[in-house]
Every structure is written in structure tokens, then in C-alpha cells.
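Not every chain of the complex is shown here; the ones you see sit where they belong.
In this document, chain identifiers A, B, C and D correspond to the written order of the chains, with residue numbering beginning at 1 in each.
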Amino acid sequence: MIHGTHNAIEDSRNNDILISINDQLFPRNDAKISVFDSGYLVGDGIWEALRLHHGVLVFLDDHFNRLWTSAASVGMHLPFSKEELTAKVMQTLKANKMTDGVHVRIMVTRGIKKTPSQDPRLTISGPNVVIIPEYKTASKDSKEKGITLFTSTIRRGSPDYLDPRLNCHSKLHEVQALIQAIQAGADEALMLDIHGFVSTCNATNFFIVNKGEVWTSTSKYCMNGITRAKVIEVCNTSNKN
Amino acid sequence: MIHGTHNAIEDSRNNDILISINDQLFPRNDAKISVFDSGYLVGDGIWEALRLHHGVLVFLDDHFNRLWTSAASVGMHLPFSKEELTAKVMQTLKANKMTDGVHVRIMVTRGIKKTPSQDPRLTISGPNVVIIPEYKTASKDSKEKGITLFTSTIRRGSPDYLDPRLNCHSKLHEVQALIQAIQAGADEALMLDIHGFVSTCNATNFFIVNKGEVWTSTSKYCMNGITRAKVIEVCNTSNKN
Amino acid sequence: MIHGTHNAIEDSRNNDILISINDQLFPRNDAKISVFDSGYLVGDGIWEALRLHHGVLVFLDDHFNRLWTSAASVGMHLPFSKEELTAKVMQTLKANKMTDGVHVRIMVTRGIKKTPSQDPRLTISGPNVVIIPEYKTASKDSKEKGITLFTSTIRRGSPDYLDPRLNCHSKLHEVQALIQAIQAGADEALMLDIHGFVSTCNATNFFIVNKGEVWTSTSKYCMNGITRAKVIEVCNTSNKN
Amino acid sequence: MIHGTHNAIEDSRNNDILISINDQLFPRNDAKISVFDSGYLVGDGIWEALRLHHGVLVFLDDHFNRLWTSAASVGMHLPFSKEELTAKVMQTLKANKMTDGVHVRIMVTRGIKKTPSQDPRLTISGPNVVIIPEYKTASKDSKEKGITLFTSTIRRGSPDYLDPRLNCHSKLHEVQALIQAIQAGADEALMLDIHGFVSTCNATNFFIVNKGEVWTSTSKYCMNGITRAKVIEVCNTSNKN
């Protein structure tokens, strides 16, 4: 079993989940998308991942604000409101009879292309919306045993390239960073920013607790994390008291 | 109709093509891939595009050498030989009765993931191979009318980030560059390297002919183009004579 | 009429203003400087722009402190005191009978050169001081209609080149940035810093109000603006209360 | 007397030269330009300097090609042909009865501004053309005694800022580099590129002769010098023989 910050306990219920693709529900093995989808062809899509906890979609507003900001920054018009997207998610959860301990991945790609191409003008459908809900309970392993990190030679880039703060479908460089870590025998990759300062792990933001202080990197080169923002908020509040 | 370097004449035969997905053939509208495919989820895949000209797959060796190099650089093991991949392509072309004027896109993604994640350890299948062959005859428009370029603020990054020389499924930043160009009324984007020097167009390498000299950028920040290499080779040979 | 942050209402009184050149007053059309002036030849000069409001030169101390700092950073000795320069300005305003709604541009160049050259050793006069006072009332257009910005590919440089914080006569790159914006149909240019982060507009500092928060860039790559400093001061004060 | 690469022998004939400003001739002391000229206000202009040698304007085509390229890169339309500009220069030389040993500086600024501003839309005249011809015979001092160089902390920037290859009126940073050199007791400044490699002197391109080899910097961060190109051409030719 892999070992990392995203460790989850094996849960056989996930074999039978229903996945929503443009509002239609499919069993896991039938959940497919056109090979002309822009996300598949050129990583042209954005996504959010959030948790369902005791019936509540945690920090839903923050996630949807970020999704709409991401859409703006990649020039994608979302042809539905936040309420409508919430309804899609709720409908998917309902169909799966899920109420707790669920991780929901919402993916929005630009749509079906006429031919394999980067060109957004060749998109012949509206955005494709895929919602994958899965039962995920964090394994205690990561907390108990800790994880090992390997500093990758793959860096977090500047925002004038592929903005490293963007939650998108183009993440091959992060996969490469993780592969370096795995090949070196570590669990996850620690990534440096363009100047060589520590920025983030490949798939999780990075914090150090040093003598009672919580340290993290500047936000300039890491994922614009919602949990990250909450941690910082809690630390600041706690610091003042 | 869009106007750019990849302009192709509309060809109705493309409506009826068969697409190969892991050696099975599907009509265009049924050609689908799992939403757990690594290419769809995180742009984790590599591809080549080549032409069938009078029955010959042009520069096939160069394309396959580059594909195998790409696979190595993203840590993907290809469980087939170059001969076997050639056979897959030929079989697809044969099924489509195609012999000339065809553009073949070969896409190899890491495979099906157990759950949406960057983590290559969570891949539960071998690589997925998709082959899309389409009739494409270059429109004369681009040559006759020329195209307009817009210099994008999106840059070509360093190789220590997402290597800009890599032919892969993570190309959202190139889409962003092109969107800037389109919004500014141009046909394609001209992209600068990290130092602000001209590097390449978003989807085509860039050459200038200036008073009988052919100029192009350094190869450090642009696609490692096969046509590009051939043009340079021709220019060098011609220069010596 | 152009549309931008510096929009001013047309004011016919400006046709008849007197301009001070080294303490002599000239009508607008006769206000001329030697073609051997260092400012004209190589942009070798510094300037300030301030407002006369109800008889008061607003933030005069801040402007003069900045002017003297600018002079030091370009190695120019100012052969007059702040009081003497104030007297020059007051004398110019008095000659123009101006008491309110006036924008005063004070320009100090290194002086007359013996021959066209960068070389400060070839300066054969003391600094040339030009004072242009004009009636300027901000047009309501900018506020009411807003302005459109275009992100330029021209960047704010590092302080080890031409320091982007310096209020000087060498601003061709900012003109270039604005020209890009105009050609793209926008009103002004938004400029990025060397790392691709938003820094400033070409001729005005940049602020965003986002959900009640005022955001601006780091001060490292933008004009060392006096209004900017006042805005930040007001925001900080307001934040604490 | 200053000592540097541009050393010229004192020549009293220069006291009586006629300078051309928009085709009108003025004695040196009366040669003046509006304080609303874009070159004076914001360094918004371009120039060339060439020599009259035995009645010939040396490398005239190269200089004018560069001037027109500079104009294009700063978005300035030149409302005259190369032939017309040649005529202006010849007329000026004729009025001065100059036939040999003359250095001609041709300066073209965007024009008169309505008010002090960067904004090209506020230009209310066509370009201003100033031609200054002076007798200049290189002093033998530089060759005989050599000159001393000081490495400045002011760098040559990237082309995405103020392009260091551009022959323009915004050169304050080069003045600053030279001032550092002078203050340190040297004759001229040696300037490094953005990576710290030697690029050029502040006002002259830089060559080293080392054991019979001629070395110079990459052309990326130094003035796009015509003499430089000729030197390189000569070296290449000589190398092949």
C-alpha cells in the first residue's frame, strides 16, 4: 500500500459508487469521457475536492469561489450557477446515499474538441462536469508513522508559466516530482520555489512546527489551499490570544 | 472557422472514423476513456502526432524515439515495442482504409487510477493507448493570408518546472496563452522564454525569414519539434552549398 | 479623447500658462530647452508632480524628500535648497495667478552637455529646472466608467537595471507598455514584476478592492508613490480601528 | 579633460555649427526643443550616430535600417522615407560645409505632448527630428594610454524591460553605471548581463583580444552595434582564411 499524506483506509463501498458525468450517473467501470475531452487531450480543466462531513459539504463557499476564480483565470465560462453546481453534487451524493466521510472530486473541463488540439475555438460542447464521490477515511498511518519527504529537482514555477497556485488538470510536473521521491525511496516530494526556497509538497501544503511556532512558505508558489488558509487563520488568531 | 497554423479543410469523412483505444476500435462518438484515466485526471500522459503521406508514416522513427524519450522523462514504462506500436497504428489506419492525407494522434497515458490522484503508485492498469486518425489537408488560408500573432504574457518555463520541450497532456498554460491571443483578436500566441526572448508559438515552432536568412529561437524553451529539426537541417545543408 | 487614470477635463486656461525654465518665465509655445540638455539627449533627469489644492502644495515635504533621494541615486547634486525650490514653484504659481486645482510638474535634468553623450563629465552647466503648472481637474469618466487594463509583456525590472521605483526622464519602456495596451484596445497597461506577479499600471499604482480588503503589490517593482503610501497608511489605520 | 572611448580632440569649429531641428537650422546656442517634447519629458525617442568620412556617410544603410527597426519596436511611425531623412542630413552637412571627420547625431522623438505624460495618445505633433553634426577626431590618448574600466553594479536588463539593445533616449541607467565608474576613479563602466556575465561597456561594445583570439559577449544584452557587427564579420572572414 502506498504511504503518504493522502493515505486512506481501503473501503469496499467505493466499488459500487455512482459517478456523475454531465448529470448522468454511471457505475465506476462505465464512467467514461470522450477522448476528445479537453481535460484528457491537453489537461484543460479545473477541479475541486471537498469533504462531506456529517451531511455538510465543508467550506463549500471557499471551494466554489476558488473554482469560479480558476475558471476565470483559464478563460472558461461556467454555464451554471454555484447553486446549480451544488445541486449536481447533492444529487450525486443522494444517489449514492452518502452522508458522511466522503471525499468529492468535482472536475470541470472546457468540453469536447472537434479534433485533438489546444485551441479553445475548436470546442464543440459546453464544459463537461464530472463528480466522483468516494468514501475516504484518513489512515492513521500517516499521523502515527509520519511520512518521509524527498526534495525534488522539479520546481514550483512562476505564475507567468503554468500558475502553480491553480487547481487544474495539468499536473504532470507534480507527478514527475513525486516519481523522483518514490524512486529515492520516499513517500512524497518536497518542492522548492524558483529561488530554491521550500514551497510545498507535491500534493499537500507544507508546514513545520518548530519550538511551538508554525512555519509555512510564502503563498506565491504553492497551491492556494483552503485548508492552508484555515490553518494560518487559526494560528494568527491563536497568536493574538 | 478558426484561423491559425493548424487550419485544416473541413472533411466530412472524419465523422465516420474509427478510433483505437487499447486496440479496440470505436466510432468517434463512442470513443471514451475512463474518468479515472491519468491523462484526464492530471494531464499525465504523452503523445505524438504524425502524418500518413502516400502510405508512409512520415519520420516515424523520429516520432517514436521522441515518444520513448518522453516516456523515460516522465517515468512511464511502455509495455510494448516500437514495432508493436507501429502495428497498432497500421491496424487503425487499415480499419479506416486510410492511405494518404491523414494526421495520426497517438496518446499514451499512465493508466487507470484507483482514485483521483497524482500518485503513480495508485495506477491500477497499464498505459492506455489511444490512436485518433483524421483526414487533414492544410487549408491554403494560412499560407495565403498569413496569420496574426499576439505576444502572450504566459511564458515558456524552465526545464526544472514542466519542461516546455515535452509533448504531453499538461498544456493548460499553452491554452491560456492562446486564449490571450484570441481575446486580443489574433490567431495564435507568440510565447517568450523566461528571459523575455521570443521562443515559439503556442502550438507551432516559430521561424522568421529575414533578408534571405532563416531565424529561429534557441531550442531550450520550445517544443522539441521534429519538423523544426528538419527545417534547421535543410537550412544548414543549404548554407554550406 | 483618451481615457485613462490621468483623464483631465479640457481647460482652455492652460493655453496661456507661463512655464518656468531656470527661473525665467515663458509662454507655452516658447518654453524650450537646449537640444544638448541631458534630459532630452539620454533621459538623464528626475521629476516630481504635485497638486496645488486651495493654495497648498499637497505633501510637498514628501515630494521634495523623494526628489532629493532621486537626485542622490542618480548622482546629481542639487545646487539649491528645498526652500529655494519651493520659492521657484511659488513664484511660478504666482506669475500664473494659480491658487487651486493645479498640477505642477517639476523637472530637474543634469544640465547642458558639451556634445551628445551619456557622460556626466561633459555637462557644462548646472541642472536645468523646468516647472510646468497646469489646471487639471480629474474627469469623472474614469471613476464612472472605469478603465480597461491590458497586461503588457513589458515588465517592471530589477533595481539593478533602471530602478522601476525611480521618478525619472527615462520611461520609454513604460510608453511601450502603454502602446501595447492601446493597440489591444485597452486604456492602460497593467505591468508584471520580474517573477510574473502583478506590480503596477504603467503610470499609476494598482489597487484591488476585494470583499472589503484593499490589495496592492509589493513596493519592490513599482513607483515609490506618495499617494500609494498614503492609501496604505489610511488602510492600516482603518484596519486597526 | 575626460578620458574614455569617446575621447575627441577639442575642435573650435564646433562652436559655430548649425543644428537642424525639423528642417530649420539654428546656431548651437539657439538650438532648442519644446519642454513638451516626448524625448525630454520621458526619454521617448530614438537616435543614430554615424560618421561622415571623405564625403561618405559610413554604413548609412545599416544605421537607417536600425533606426526604422527601433521605430517599429517603440511603436513610432516615421512620416518620411529613408531617402528623405538622408536629404535632411545632407542638407545639414551642406549648410555646415562639412565634408570629413564629422560625427552626426540624428534624433527622432515621438513629438510634442499636450501635457507632460507618457501617453502617446497625447502627442499633438509629428515626430521631432534633430540633427547635430560635429567635428570629431578621435584623440590618440585612448589608444595610447588605454582606458580603465570599472565593473558597475548596474546591469544590462532583459529585453522584456527596457530592451538594452535599443538606441533610445532613455539611458539614465547607463549614466548611473558610468557615474559609479567615475566615482571609483575609472574611465568607463563595464556592465554585466542579468546572469553576471560580462556584456558591454556603458557606451561602447566590449572586445578582448586574448592570445590572438577576439572575444566578445553574446549580443543578447548589449547595444546592437553596427561597428560590433562589422568587427565580428571581419574576424569570421579572417578566421576562415
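In the analysis below, contacts are C-beta pairs under 8 Å (C-beta built on N, C-alpha and C of every residue); 3 or more make two chains touch, one makes a residue touch a chain.
These numbers come from a predicted model, not from an experiment.
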Quick tally, homo complex: 4 in view, grand total of copies 6
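Note that in this section only the chains that are shown with their structure count from here on.
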Output for shared partners of subunit A and subunit D reads B, C
Outermost chain relative to subunit D, judged by CA means, is A
Residue numbers at the subunit B-subunit D contact, same meaning over half shared and different meaning under half, come out as different
Between C-D and A-C, more contacting C-beta pairs sit at C-D
Between the Cα centroids of subunit A and subunit C the separation in whole angstrom comes to 46
In whole angstrom, the CA-centroid distance of subunit C from subunit D equals 26
Touching at least 2 other chains, the residues of subunit A are 158, 160-161, 194
Contact graph of the chains (line, ring, star, complete, other): other
Those chain pairs meeting the touch criterion are A-B, A-C, B-C, B-D, C-D
Within the complex, subunit A is touched by subunit B residues 2, 4, 6, 8, 14, 19, 21, 28-29, 31-45, 47, 49, 73-75, 105, 107, 109-110, 115-122, 130, 132, 134, 136, 153-158, 160-163, 166, 168-176, 178-179, 182-183, 194, 202-203
Note: in the complex, subunit C contacts subunit B through residues 151-153, 155, 184-185, 192, 196
Within the complex, subunit C is touched by subunit A residues 158-161, 194, 220
